Each structure stands twice: as structure tokens, then as C-alpha cells.
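Structure, as C-alpha cells:
In this view, the complex is presented without one of its protein chains, the others remaining in place.
Chain naming follows the written order as A and B, and within any one chain the residues start at number 1.
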Amino acid sequence: MAWSAMKRRIALVPGAVPAALTGACAGIQSPLAPASDQAFALHDLLILMTAVCGLIYLLVIAGLVWSVLRARQHAKRAAAAPVDDSALDRSLIASAVIIVTGLTVLIFGSFLADRALLAARAEKAMMVRVTGHQWWWRIEYRNPATGRWVETANELHLPLGRTTRVELASNDVIHSFWVPNVSGKIDMIPGRRNMLDLTPRRSGWFRGACAEFCGAQHAHMALDVRVDDPVAFDAWLAGQAEAARKAQGPGEALFGLHCGSCHAVRGTPANGRAGPDLTHFAARRSIAAGTLPMTRGALQGWIAQPQALKPGTAMPAVPLRPAEADAVASYLAALR
Amino acid sequence: MTAMREFELVGDLSRLPDSETGARHLVWWGNVGFMVIEGTAFALAAMAYLYIMTQAPAWPPKGDAMPGLLWSSIFTGGLLLSALPNLWVLHCAKTKNLAGVRWGALAMTVIALLLFVPRAFEFVHLGVPWHRDSYGSLIWMLLILHTTHVVTDWFDTAVLGVWLFTHEVGDDQFADVEDNANYWSFVILCWIPIYVLIYWLPRAA
Partner (left out) sequence: MIPDRAHLDRLDRSWRDPPGFWGFLTTVDHKRIAARYIVTALFLMFLAGMLALDMRWQLSVPENTRMGPQLYNESFSLHGSTMLFLVSVPLMEAMAFWLVPLMLGARNMAFPRLGAFSFWLYFGGVLCLWIAHAADITPDLGWFEYPPLSGPAYSPGHRADIWAQMITFTEVAALAASVNVAATILKMRPPGMTLARMPVFLWAMLIASIMTILSMPAVMLVTSMLIADRLVSTHFFSPAGGGDALLFQHLFWFFGHPEVYIIFVPATGFVSSIVETFSRRKLFGHSAIVLSMMSIGALAFGLWVHHMFAVGLPRLGNDFYTAASMAIALPAGLQIFCWIATVWSGRLRLATPMLWVLGFVATFVIGGLSGVMTASAALDLQLTDTYFVVAHLHYVLIGGAMFPLFGAFAYWYPKATGRLMSERWGSIAFIGIVGGFNLGFMPMHFLGLMGMPRRVYTYPPGMGWETLNQIATLGSAVAILGGLVFVANALWSYRHGQPAGSDPWGGSTLEWASPSPPPAFNIAYTPVVRSLTPMWDEGPGLPAMDGLGLDRREVLITSVTAAVPLYRQKSAGPSIWPLASSLAVSAMFIGSIFTPWAIAIGAAPIAATLTGWFWPDRPRAGSDAPSAGA
């Protein structure tokens, strides 16, 4: 804990320049724009390693260029001069020393970063269970206030400045949870539970992606991540815990009939678990795990032709008459 | 662009013998190479077994029967005893005893064939089918791997036995008999750890 606080202060000095440079190419899904203790530790390690490795490379190239120029000069001599390798023997030993020194620095740096990632966190870490499916994320919060589980999907909210302990699992094949601005990746392996601690230091929207090839739509398994100050986060979680607002119109019944066997909307009879929970669907930023933006047009398109937009997805094209599809879309768009 | 260098003859190889024995012979090394390959495969299969075993809450898993000891003991005893005639055949090959290698190879063929019987019963009495759980899959895999070696070495020995009788036997052929006997020793040695893994670890765990 103290290490990372200290690091942030030190980063203001030399680290600031490379961080500013790297930050320039970075975006919302990048290790180069760290936004958490964990990502900062890894970013610093990256800078260290790039510097040391860059230096070694320059030495090698300099040696190579010098040798080529010198040897071409000597090639103009007709015969070989007698070979005395004692100077080269000494240089060989010197190069071994340089390599070992460089590697020791890097091993040590890596070790320190690893310890920073493992550093003891505040006891009251909030628990979230994220389960990978082909090709979406089931997210279950353990509500610290009530001790009950709150389920959502495809969008992860995190409280700023607090540690969230993410428990990673998989329902089917191996996936990998990766939100680069916030943490390195950890695989989600069926039959195992992996843990990941996240301590965000910057609020805003970030994007994660599945980082282990998991089949046809691995490319479309993204995760929207929102870091909020604790008050806003608590309000969001409380909202998520509530059942769905009562709806007007035929949409709810149609939804229950055609979609409820796979999707759940708490507070209605729809309670399927094969697909993502949709209780507060419309409050999310995107549809189908980052595949489409949360707009009315995209929603209607998704309901009508999921296979055209995300070929191979488990969601079938449900035959609905245009009026019915419209009603379902309206219903879903109201599920905030 | 140089013309081909001339040679300067400094010796004559024609008086060298046309065969050798043991590790001096080329084919011995090929034989050992294949033993290393198969031995590595066995070692890795054993590692896979131990890996799953150390993670399992119970071994064998709850509800699985223990593998039977009777037929495996008969097989193991028979296999270990077969080392005696095998070593004798090896000795005959090294001492170029023609009658010895002929009848020895025949004897080893019969012995290996007889060992198929307890081995077949071992499969029947393993207690768990390969498709029930990973424990079943692993013990079947280990037993099948070893059985493949017994069968292929039996076949090698049989073919060897035939042509030892039908053909003139020279030094290279004695070397072949040596290699074949060494391979049978390898089959025996590999069985010992596999036997412990399949039949005794579940009883000890």
C-alpha cells in the first residue's frame, strides 16, 4: 500500500515523462494509461524493462556496426594477422557481467512489481464474481450492506479508491479477464476459481476484453468498466439490486414468452440463466458484450438478427412480427 | 573459387571388422534412442497421473473400485521372471551362441504370448471403465501404453525368431538379438513404476 503511494509521488519526477509519452498513445483499453495501483505497478515495470532492454539493444547494435566496419577494413589486408584472443576473452567475461547485471535488475524489478500486486489490501474488499460465458460476462456483486448477491451482466462498476476482489470463473471454456487500464489479465478456467484485486485510482469509463481465444466470437467479448466515486457506486449498486420497474404495454409479456427461458428480468416471471441478466439492461453502455452501442436501432437489429451481427452467438433469431419486435424493444429500452 | 582439394592418403580402413557388439554397434544407439523416447512418454504419463491424483479429494475417487491384485501380481511375477531367460539370450548373443539365440528367441516369443493372458485379465479387473472419470482414463492409459510395448516387442521377437532359423546368422544379426533383448529388459523395467502407480498408490492414498 505504502509502496504504491510512494510510487505515485516518485512518478511525478522521472516516471512522469515516459508516462506522459506512453499516455499519449493510450486509450480506454491500454496498459499505457494506468488507472489503478495494480496497473501503475506494471506500468512502472514496463518503463524499467524498456529502458534496460533498449540500452542493451543499442550496445549490441553498436558492437555489430563497429565490428563490421573494422572487419571490412581488415579485409583489405591480404593475409590474416596472427590471432590473439586474450582481449576478446576478457570482453566475453565483461559481457557476461553486463548481461547478468541487467537481468538481475529486471528480475528484481519484476519481483517487486509482483509483491506490489500481492500487497495486502484493506480487509473490507468488496466481492464480485465474474463468470465467463461464450461470449458474455455474468457479474454478481455481493452487496456489502445486505450480504445478498446482485446479478448483472457485461458491465462492471468499481468504486474509486476501494479494493474490489474479483473472483473469476468460467461456465464453459477458458476465457480471460483483462481490463488493461486497471489490471493485468487472469484466466477464467472451468473447474477453478481465480482471484484478482483491483484498486482503481482514476474514475471514468474503461474497456476490457476477453484475452483467451474462446471460440467464434472471442473478438466480440468486451467488457465496459465504470469507475465511480464510492457514493455514486453505492447508489448504482442499490439500483441494480432492485427489481425491474413495472412496465406498461405488451412488451413484458412478449419478452417473457419468447426470451424468458434464457434471460432473467427480476420482478417478472422471466428467469432464464442461459443468457445475460437484463433487469437493468437499458442502463448499460453497450449490447452483447461491447458488440453494439446501446441505441434503439442497434437494439432492434440485435433482436431481429443476432446471427448477422455476431455470427455464432448462442442467441437464436426469434421470429417476431414487426409490431411485436417493436414492443419488446420498447420494453427493454425502459429497463433502466 | 578453388578446385577440389587433393587428398593425402594416410591410412587404410579395410582391415576393420564388419560388425561389433554392445554400445560399439551403431544400431545399439538407435535402439537406445527409441527407449529414451518411450521412456519419456511413460514418465510424462506417470506425471499426468500424479498431477490429477494430488488434486483429487479421494484416490480412487469415491465410488470407484480398487484395481484387482490377483492378475496383476501374476503378470508382474511372470514378467520379472522372464528377465532370466531374456538375460540368457542376451548372453548367447554376446558369445555368438547360434543355437542359444535361436531357441532363446523362440522361448521368449512363447513367454511373451503367455503373458498376454494375465494382462488381458488385468484389463478386465481394473475396476473402473476409462470413460467414468479421470482416474479411470489414467489407469487405462498407463496400462494401454505398457501393453503396446509388450505386444510390439512380442511381435519383434517372433519375427526375429523366425528368421534366426531360416537365415544364416552373422555378427550383425547377433547384434540385433542383443538389441531385442535389451528392449525386453526396458519393457520389464518400465512396468515396475507403472505397476506401483496403478495398483499400489490407490491403496496407499
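By definition in this document, contacts are C-beta pairs under 8 Å (C-beta built on N, C-alpha and C of every residue); 3 or more make two chains touch, one makes a residue touch a chain.
Worth saying up front: this structure is predicted, and the values here are computed from it rather than measured.
For the chain that is not shown, the touched chains among those present are A, B, taking the whole complex.
Screening A:Asp37, A:Glu155, A:Asp197 or A:Glu212 against the full complex identifies A:Glu212 as the residue touching the chain left out. Along chain A, the points of touch with the absent chain fall at residues 22, 25-27, 29-32, 41-42, 45-46, 49-50, 53, 56-57, 60-61, 63-64, 66-68, 70-72, 74-75, 77, 80, 83, 85, 88, 91-92, 95-96, 99-100, 103, 106-107, 109-111, 113-114, 117-118, 134, 168, 172-174, 176, 178, 180, 183-187, 189-192, 194-195, 207, 209-219, 222, 290, 311-312.
The chain not shown here touches chain B at positions 1-20, 23-26, 29-30, 33-34, 36-38, 40-41, 44-45, 48, 51-52, 55-56, 61, 130-138, 140-141, 155, 159, 163, 165-170, 172-173.
Assume only the chains that are shown with their structure count from here on.
One simple way to say how far apart two chains are is to compare their mean CA positions; for chain A and chain B this gives 51 Å.
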